[in-house]
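Removed: one protein chain of the complex. Kept in place: all other protein chains.
Our next item is chain A:
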Amino acid sequence: MIHSSLTQLGAALRAKKISSVELTQAYLDRIAQLNPQLNAYITLNPEVSLAQARAADARLAAGKAEALTGIPIAQKDIFCAKGWLTTCGSKMLHNFVSPYDAHVISQFNNAGAINLGKTNMDEFAMGSSNETSHYGPVKNPWDTARVPGGSSGGTAAAVAARLCAAATGTDTGGSIRQPAALCGISGLKPTYGVCSRYGMIAFASSLDQAGPMGRSAEDLALMMNVMAGFDERDSTSLQRDKEDYTRDLNKPLTGLRIGLPKEFFAAGMGADVAKAVEAAIAEYRKLGATIVDISLPNSKLSVPVYYVLAPAEASSNLSRFDGVRYGYRTPEYSDLADMYEKSRAQGFGAEVKRRIMIGTYVLSHGYYDAYYLQAQKIRRLIAQDFTEAYKQCDVIMGPTSPSTAFKLGEKGDDPVQMYLSDIYTIAVNLAGLPGMSIPCGFGANDMPVGLQIIGNYFDEARMLNVAHQYQLATDWHTRAPKAL
């Protein structure tokens, strides 16, 4: 049962073949067995999860079930969940039990889904390997000597290892798509503003977006039906009609125009990744799509632009962690300034401090125009490239990550090398477009490779259709790590 899709689980629950309590317990047992190896979860609360499962069983019995009622979903520890420890992977919030629910969490609760636990993540979502978490690195279930990707690495590992039915992630520069690729699962970053950021601990507010991670595009569509929607508490939440993201899944792909940006197939991509991605493109031709060569000339600037804008926003967002109202406070200090400085120095890890420093510098007097303003202008050029490209094609495809999962510790001492892991994903966040990653084969060391699909604004349903049709024709998304 733990290998079943959300659709299959929903059907089994409604047909009373299994109860939500039994299903939740099955996942909890598997977590107890495998989490010590993988470190995918930060917090479990079996009594709370099982109480939710009992309530879901009552709802199922009363015939009031929705698609996800009774299904155990894991939540990235960036989402505030009332009564749950919510750490954001940081010592700074090691003792923070949230007094309220994030919008996304409320949506799952309203749908009757089970909160199975909070998944590990890079500290404040800053990282590409899940090695910056205060709670230790997550291991990739395909090879525990390797990273799962970041920052939603705990979520990706939990889904891949069948430690939950599906889970949530967040994506600021690729943090859903890159770990999805490295762990061989499917993940979707929606158009900016489609999922509310209320109660999601902020990293870079103009880029952060919540999204689903699961075993197939069909599962992601069901998750999106719950997660997406207008929320007046988030001033950047978009006022749009509720959508059914499953509506286009079964449409044929005949006539679909796929744009291949030449910049995504240039130097830097591993030969094994290129081979798998090219084979996936060939499969799409068989499914009736036509290929269009396109160019995103400014995409090469997306990493530098991101490492100005994201740290700038982070330095502002993280100024609230001062040891006064919540979170970590240093035990010894002489005065208020000393308390702030020591609390923040002891509470934040190295990568977070590095980004706060970058952000503080680029926003400081005399440097604002040269860095922040220039980055915002190039951000527009990057977004305009996509607008031009979508005049010629319907979706854009390419690799999600330049390589398969690398070894733990391999890039730890070199931030610049680490930052380049997100070279193909960042431009999508800067432009606010939806992007997804689906498994498309295996590369070196038999590690999974991800295919990135980028859509035009609000094209999530079409992207899910494009991914689902591929998954009907191939079986990469059904492969599970053998060692577990």
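A few remarks follow.
By our rule, a residue touches a chain if its C-beta (ideal position, glycine included) is under 8 Å from a C-beta of that chain, and two chains touch if they have at least 3 such contacts; residues count from 1.
The definition used in the following text is that contacts and distances are computed from a predicted model.
UniProt records the chain missing from this view under the protein name "Aspartyl/glutamyl-tRNA(Asn/Gln) amidotransferase subunit C", selected from "Aspartyl/glutamyl-tRNA(Asn/Gln) amidotransferase subunit C", "Monovalent cation/H(+) antiporter subunit G", "Fumarate reductase iron-sulfur subunit" or "NADH-quinone oxidoreductase subunit N". Only one residue from A:M1, A:A26, A:L50 or A:M339 touches the chain missing from this view: A:M339. The residue touching the chain not shown here, chosen from A:A161, A:M269 or A:V308, is A:V308. Screening A:C88, A:A280 or A:I356 for touch with the missing chain picks out A:I356. Listed here are the chain A residues that touch the chain not shown: 95-97, 99-100, 192-193, 206-207, 232, 235-236, 238-239, 298, 300-301, 303-305, 307-308, 315, 319, 322-329, 333-342, 344-345, 348, 353-354, 356-361, 364, 370-371, 373-381, 383, 414-416, 419, 429-433, 457.
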